[in-house]
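Left out: one protein chain. Kept in place: all the others.
Labels run A, B and C following the written order; every chain starts at residue 1.
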Amino acid sequence: MVNVVAEISIVPLGTGSPGVGRYVAACVGVLARRGIKHEVTPMGTVVEGNLDDILQAVREMHEVPFGAGAQRVVTTVHIDDRRDKQLTMEGKVRSVQERLGG
Amino acid sequence: MVNVVAEISIVPLGTGSPGVGRYVAACVGVLARRGIKHEVTPMGTVVEGNLDDILQAVREMHEVPFGAGAQRVVTTVHIDDRRDKQLTMEGKVRSVQERLGG
Amino acid sequence: MVNVVAEISIVPLGTGSPGVGRYVAACVGVLARRGIKHEVTPMGTVVEGNLDDILQAVREMHEVPFGAGAQRVVTTVHIDDRRDKQLTMEGKVRSVQERLGG
Partner (left out) sequence: MVNVVAEISIVPLGTGSPGVGRYVAACVGVLARRGIKHEVTPMGTVVEGNLDDILQAVREMHEVPFGAGAQRVVTTVHIDDRRDKQLTMEGKVRSVQERLGG
């Protein structure tokens, strides 16, 4: 099983309004329903888990804005996969914070 | 069937050499074997086709650098999906070029 | 003055080790010294502030891994700039959370 940390960003274009919060919330709802560990950040949603599960969730999330009326969707997935040690969301942030605090 | 244009970038970290061409070439080979239309650009590989086929290819490509000895791989997928008209790689570039030439 | 929310990711290639925490910490230190509001997330560092200040910080941060011995650096900056209302890091996350909690 391949465990990764990834960031997902899904943006509808041409909706007529610069606000996209309701689309983003509906996409994050997919992660909650699928039981994928996630954290909403100001620029995307960070997830941690099995890569195949995450890619399936991305596929479902990508359809959400179309279902809500969007005609164009730009989705970005950024995957960080390290196999010599286990990456976690907390561990990645802590690794930076500890060095900053030193 | 959902046809999209997407860009894929797969980068191994910590390989001991700043060159990554051989890893990239092996990843692009996956697209060729799978018959997915693609174009190597200086900053990634652009693909056009069915979104599910593309995500399956990404999944396979992401493993390639690990198979070649990398311990960490950062993969980015950037998907542009428009449903009111068919996006193509050529059409997207032409749409910009025509306006520039006018 | 243009205030934006942005995400910065700076990754050295070919360092010989898959760990990059010390490089990331040194880059984040630049933001602290420059007094730019920032938050370390598992996949990047999110900043909020004047766009010109942020781009100057990015320019300085991009040099940090070279100063620490890296020979190749891949830097990504993702800028979200909304002019009809003020974007903030907290506001963006809250806009999603409120809809999820409703």
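Heads up, the rule we're going with is that a contact is a pair of C-beta atoms (placed from the backbone, for glycine too) under 8 Å apart; a residue touches a chain by one contact, two chains touch by 3 or more.
Keep in mind that this is a model prediction, so the values were computed, not measured.
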{"item": "Chains in view that touch the one left out, judged over the entire complex", "value": "A, B, C"}
{"item": "Touching residues on chain B - with respect to the absent chain", "value": "5-7, 9, 18-19, 21-22, 24-26, 28-29, 32, 39-44, 46, 48, 78, 80, 82, 84, 89-90, 92-93, 95-97, 99-100"}
{"item": "Absent chain, residues of chain C that touch it", "value": "51-52, 55, 58-59, 62, 66, 71-84"}
{"item": "Residues from chain A at the interface with the omitted partner, ascending", "value": "11-20, 70-72, 74"}
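Rule of thumb we're sticking to: only the chains that are shown with their structure count from here on.
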{"item": "Pair of chains joined by the greatest number of C-beta pairs in contact", "value": "A-C"}
{"item": "Inter-centroid spacing, chain C versus chain B (mean Cα positions, whole Å)", "value": "25"}
{"item": "Geometric centre distance via CA averages, chain B-chain A, whole Å", "value": "19"}
{"item": "Rounded Å distance, chain A centre to chain C centre (Cα mean)", "value": "17"}
{"item": "In chain A, residues with contacts to at least two other chains", "value": "78, 80, 82, 84"}
